[in-house]
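Following: one structure in structure tokens, then a few remarks.
Of the protein chains in this complex, one is absent; all others appear in place.
Entry: chain A
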Amino acid sequence: MIETRGLRKSFRTGRRRKSTTVEAVSGLDLTVGEGEIFGFLGPNGAGKTTTLRMLATLLPPDGGEAVVAGADLRTAQAAVRRNIGYVAQGGGTWDQVTAREELVMQARMHGVGRAEAQTRAAAALDAFDLTAYADRHCRTYSGGQRRRVDIALGVVHRPKVLFLDEPTSGLDPQSRAHMWDEIRRLRTEGMTVFLTTHYLDEADALCDRIAIIDGGGIVAEGTPAELKRGIAGEVVTVEVAEHAAKAVEVLAQQDCVRSAELREEGDLRLSVDAGETAMPRIMRALAEVGVELTTIELHRPTLDDVFLTRTGRSLRES
């Protein structure tokens, strides 16, 4: 549904003489299949929104190629626009217009006739649980309702591909869960959803496939499970009361332990292949040399560990 090759965009900042060029997106290769929820995970400023805006025809790329919903992004923008929906991070509704009026207008802007636009608006209101507030002005909506209006506006013309920029940013946990359900429902209707997020749990729970983007380029791509499996197994942390140096030495020699490092006084971080089987062996090995262990914990890798492995820093920090 979406295929890009070497997509690039840079911005000039500063005054003419002192201007510097910032590479926002540098040579992006992406393939998104039909009916997929594809997540673009990365810290702020990684190039997520820039990529999305390029794919949605809002920003001309500096170089590279892209085919979106079967149409060439550079030569057939009108055809791309017919087949996509785009929901910006901040949405975009007029305060003094109702959700129904906005939906009718949006469908009409996509070339739908008057009567048909009314029907589609009603259907979209129904699908997004908005009928009860449909005839109230947009400025009276709560954050969650407003976001649902935004997304309803993005799909009222039944696009093949829907672009969502940070769809749940700033929503409370309940509205977020609700929004995830809405997005999954769109997938069951056959829509391809391309979303950006900086929430690890969102990428993990909602997306079929994700690409981790940092500094304008993709650092990892795959299903969340693949990505997590791809990093060095699982992590076991062990805390010992004393003889930490000796413990590291002993544990590093165990077959089941890939690497062992002493992080702080008495706090060991072991990377292992399979945590469940490694834990009893670790405990036994320490008992044999007489090192007393106070706690032992198994950590399944998260997408943040994937990010950490690929970029050397945590997504939470950046």
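By definition in this document, contacts are C-beta pairs under 8 Å (C-beta built on N, C-alpha and C of every residue); 3 or more make two chains touch, one makes a residue touch a chain; residues count from 1.
Quick note on the criterion: contacts and distances are computed from a predicted model.
Student: Unshown chain, UniProt name, "Transport permease protein", "Cytochrome c-type biogenesis protein CcmE", "Imidazole glycerol phosphate synthase subunit HisH" or "Pyrroloquinoline quinone biosynthesis peptide chaperone PqqD"?
Tutor: So the chain that does not appear here would be "Transport permease protein", according to UniProt.
Student: Considering the whole complex, which of A:R108, A:R176, A:H198 or A:K228 touches the chain not shown?
Tutor: Here the residue in touch with the unshown chain is A:R108.
Student: From the list A:G64, A:G85 or A:G275, which touches the chain that is not on show?
Tutor: A:G85
Student: Based on the whole complex, identify which of A:A56, A:A99, A:A121 or A:V238 touches the chain you can't see.
Tutor: A:A56
Student: In the complete complex, the non-displayed chain touches which residues of chain A?
Tutor: Counting over the whole complex, chain A touches the hidden chain at residues 56-60, 78, 81-82, 84-86, 88, 90-94, 96-97, 101, 105-106, 108-111, 137, 153, 157.
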